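Structure below; questions to follow.
Every protein chain but one is kept in place in this view of the complex.
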Amino acid sequence: MTLTIEDLQNIAKIERDRQEGTTYQINVCVAAGCLSCQSGLVKEAFDTEISRRGLENWCLVKGVGCLGLCAAGPLIQVQPQGTYYQGVTVNDVSEILDSLGGSPVARLECSQHQAFFQCQQKIVLENCGKIDPERIEDYIAEDGYLGLFTALRQMTPGEVIEQVTKSGLRGRGGAGFPTGLKWTAVSKAVNNTKFIVCNADEGDPGAFMDRSVLESDPHRVIEGMAIAGYAVGASHGFIYVRAEYPLAVKRVHTAIAQAERLGVLGNNIFNTRFEFNIEVRLGAGAFVCGEETALIASIEGRHGRPRPRPPFPAEFGLWGFPTLINNVETFANIAPIIRRGGEWFAGIGTEKSKGTKVFALAGRVNNTGLIEVPMGTRLRDIVFEIGGGIPGDKRFKAVQTGGPSGGCIPEEHLDMPVDYESLAAVGSIMGSGGMIIMDETSCMVDVAQFFMEFCMSESCGKCVPCRVGTTQIYHLLHKISGGQGKPSDIETLGELCDLLKNTSLCGLGQTAPNPVISTLKYFKDEYKAHIRDKNCPAGACRMQAPEEAL
Amino acid sequence: MKKPLRVDERSLRADVNPVRLLTFKIDDRDVSARADETILTVARQNGIKIPTLCHMEGLSEHGACRLCIVEVKGMSRLMPSCVTLPRQDMEVLTKSDRVLDYRRKILELIFSERNHVCSVCVTNGHCDLQALAVEMGMTHVRYDYIYPTHPIDATHPRFSVDHNRCVLCLRCVRVCDEIEGAHTWDVMNRGISSKVITDLNQPWGSSETCTGCGKCVQVCPTGALSEKGKSVAEMVKRRQFLPYLQMMRHRE
Amino acid sequence: MSKVLRIATTWLDGCSGCHMSFLDLDERLADMAPHIEMVYGPLVDAKVFPEGVDVTLVEGAVATDEDKKKIRMIRDRSYILVSFGDCAVTANVPGMRNQFKVKDVMKRGYLENSSQNPELPSIGVPHLLDRARPVHEFVSVDVFLPGCPPPTEAILYTISELLAGRVPDLKGKARFGA
Partner (left out) sequence: MDEQMQSAMKSTEDRRWRLVNRTMRLHGHEPHALIETLHAVQEHFGFLDLDALKYVSQALRVPLSRTYGVATFYHHFTLKPPGEHTCVVCKGTACYIGGASGILDDFEKTVGIGPGQTTPDGKISLVTARCLGSCGLAPAVVFDGEVCGRMTSEAVLERIRRWTDHDPDD
């Protein structure tokens, strides 16, 4: 028995009726951020209280994915009004239930009209905070798997790729390679066996977009992968996800099982000859496995050491077979593109960077959390409007994008639009979308040292420039931040950074110097103060006594 | 239940056509090559010297020491010649100032990494690393030495391993896996803590899988792997077996 | 050439082997004599390191607090500083203790391996630094002359070039270990 479009529509209708059958709906965020603030207990308390009062047919409680404003967790949203409540505890449950039908509980309310909610445009996160991630029916009620149906029944693989190409979508994992080109390359590779890999090894410290998407809307990723499988001619997919994200792993497993049971994964999907299966593979704590060839090695059960490219995975990937590797957010964009057309997607964003981008705001900013904005949004708007500015009257110093491979952007460049090219022009990268805001209390030498320590311990150790170079750079930064640097160290730093960038084997080594290069460029005075005056202007570094100096 | 994924063999590279011939330039000289030959191979065929460390004729390419980097016109990054295939009309520079400068810095990084004390090394005078320093005109290391703590394992009856002198070229790992077929050696940890190990990081002498063939010792470029009982003058590595074994295995 | 080159030699943590190699110049020393003046070093009888030295050859690694003071003073008083031999260039054998703590090295050397009166030296000996390090990690060095010891020919070449007013280029002429 295979699934038909009528079955799909039927499931959607039943689900919508179920949800619209109650007057009120309370969405409790049960993504990792809010769960760690005990939102699980809050949801339980709502369930208990509602059944105690016998209101099951009047108010529906739903555990949903990330509502975005993690700083204010646990968050809940009451529908149909859309009222947000922040910092909700078990003790607030009765009061909120009492207020339904009357005026909202003012002391807990979190204005839905603030810039944080108003300035966003959601495609990837459209279902986050709306649907129950553990119920496939809820996803289907929001047009889920309609994209897969459209692709399989109404389009040829070539037409699918054409739409993706037309959309202008670029890889959301960091480098921004045009997705359509990648798909074309894999589809053209001549081989009966091909693989699809979803890279969910989100290793950038400071990024949690992929985790939220997998926790809040896993079916969207599965659907994107299946469409990709159809387009390039692959019947097997892997989701490579960090073991550090147990909740995401669990929800992906649940989602795959539901999809198999329903028949949107497996054989003869939607009565076609297309078959597609997905397996989950756990990462084990290696940032370098975000690199395509290291990721492949890891799925093959080996240590994640990259190999020289070419050949690219599109020709020679998993076990030597053509392999398409895209990131979670890239796959999450596919179903909407197929449903609404590439042109619709291409209408959003800037000339060269299309669509929206999810960012994880963290660091010294009021509204830490997850946001999605059109490409080309001004950095200043993200930090000061959506992010709500810097807490405690402190002065903004820099925003770090792209994680350990990215750079620190100073105030003078805040008015630039966020897209791939603009970020590269100021020495940073889009990366996967982590955005760390730093204020005057952050020392840029210390920050550079932090990132270099990261790269040093995440270097796989295969090629010399990265293995020894990161260690030497870290050693120099450590000396400088401890007040033991020599004036010539700045030049040596610059030389080593240049060496790593141009001679390292993989992307990790080639981009590892970026945080140092960008801080040297924009904050050289801070380096000089450490070396010449043995002083940390931000007061973050601990200087050693001069006698100890060499 | 789903069938477990079985992958019986690796797919072969279909993206390179070995029959095709092409011409390109190395150091302004016109050279011709088969499409599946690396820049390094073609350079050596034409008598152009490019220094190498992890590369070894007869073993798979590792592409990790980065000493064989060359400049390719139109590309900002330098390319390792041991794994880069030429393209028609490509212009390769093997001795530009930029290339020589980077190579020397990389060699200095290698020297700074471990405790290479040439004066008290059994391969002093027969060491690939030492020879590279002379060849590349490296008279000192501008980076601070790291001075890691590394043990010497002399538990094997005939050989010993001194990790202070290891450059992680992994020739030993490859020869043991690809030629001897034992895969006794591998690498543990990562980054600067990487270390070659036998079996479960146990003393070499207690390894169950080591056949004692000594191939790893012979291919080791430095004094990291050596034969016991050999004096400095005697510790010359014998590597003729490698092309010979290759030939014998590929005969009809 | 008219000017006489004022040369000093000194050794820090080294074995004096480099100085021996220097003496191996033998009769060529006599040829050189009219052009150079040895102003300081173990080979001549001068008590104080003089000011305004043209060339100083430094043998040995910087291993004690005294070495550290000395090399800074020498740098100040020398126009050209030559790192003379592997110990000065790489820390070589003195650097082999760097893997271990000074305390453990002393214990091993003076207590565990001593059959008579095991005792740690404490009077009149300089304090060991945590690590023995090459000279150029402390002061700037103009010429690096590696080798353990540097070959006599390389020493001759170095001095001849300096006499000719050129900075010697030792690339390919000397090697570590030697």
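Per-chain numbering from 1; labels A, B and C assigned in written order.
Note that in this section a contact is a pair of C-beta atoms (placed from the backbone, for glycine too) under 8 Å apart; a residue touches a chain by one contact, two chains touch by 3 or more.
Everything numeric here is computed off the predicted structure, so don't read it as measured data.
Peer 1: For the chain that's been dropped from view, list the shown partners it touches.
Peer 2: Within the full complex, the chain not displayed touches A, B.
Peer 1: Can you tell me which of B:165, B:190 or B:215 touches the chain that was removed from the display?
Peer 2: Result: among the candidates, B:190 touches the missing chain.
Peer 1: Which listed residue (A:144, A:320 or A:363) would be found touching the missing chain in the intact complex?
Peer 2: The single option touching the absent chain is A:363.
Peer 1: Which of A:211, A:307, A:354 or A:413 sits in contact with the chain that's absent?
Peer 2: A:211
Peer 1: What does the interface between chain B and the hidden chain look like in terms of residue numbers?
Peer 2: Residues 1, 3-7, 177, 183-190, 197-201, 208-209 of chain B touch the chain that is not shown.
Peer 1: Tell me, which residues in chain A touch the chain that this view leaves out?
Peer 2: Counting only chain A, the missing chain is touched by 32-33, 35-37, 70-71, 73, 202-208, 211-212, 243-245, 281-287, 298-304, 360-364, 368-370, 400, 403, 434, 436, 438, 442, 447, 450-451, 454, 458, 460.
Keep this in mind: only the chains that are shown with their structure count from here on.
Peer 1: Report which of B-C and A-B is connected by more C-beta pairs in contact.
Peer 2: Of the two interfaces, B-C and A-B, more C-beta pairs touch across A-B.
Peer 1: Could you grab the centroid distance between chain A and chain C? Build each centroid from C-alpha atoms only and quote it in angstrom.
Peer 2: 57
Peer 1: Measuring from the mean C-alpha position of chain B to the mean C-alpha position of chain C, what distance in angstrom results?
Peer 2: 35
Peer 1: From the mean C-alpha coordinate of chain A to that of chain B, what's the distance rounded to whole Å?
Peer 2: 38
Peer 1: By residue number and range, which residues of chain C touch two or more other chains?
Peer 2: Counting only residues that touch two or more other chains, chain C contributes 137.
Peer 1: Can you tell me which positions in chain B touch chain C when the two form their complex?
Peer 2: 111, 115-121, 124-125, 127, 130, 133-135, 137-142, 144-145, 147-150, 164
Peer 1: Mind pulling up the chain C residues that touch chain B in the complex?
Peer 2: 83, 86, 89-93, 95-96, 98-100, 131, 133-134, 136-137, 141, 144-146, 148, 170-172, 174-178
Peer 1: Which part of chain B faces chain A closely enough to touch in the complex?
Peer 2: 2, 5, 7, 10-16, 61-67, 69, 76-78, 80, 83-85, 102, 105-106, 109-110, 112-113, 142-144, 146, 168, 187, 189-194
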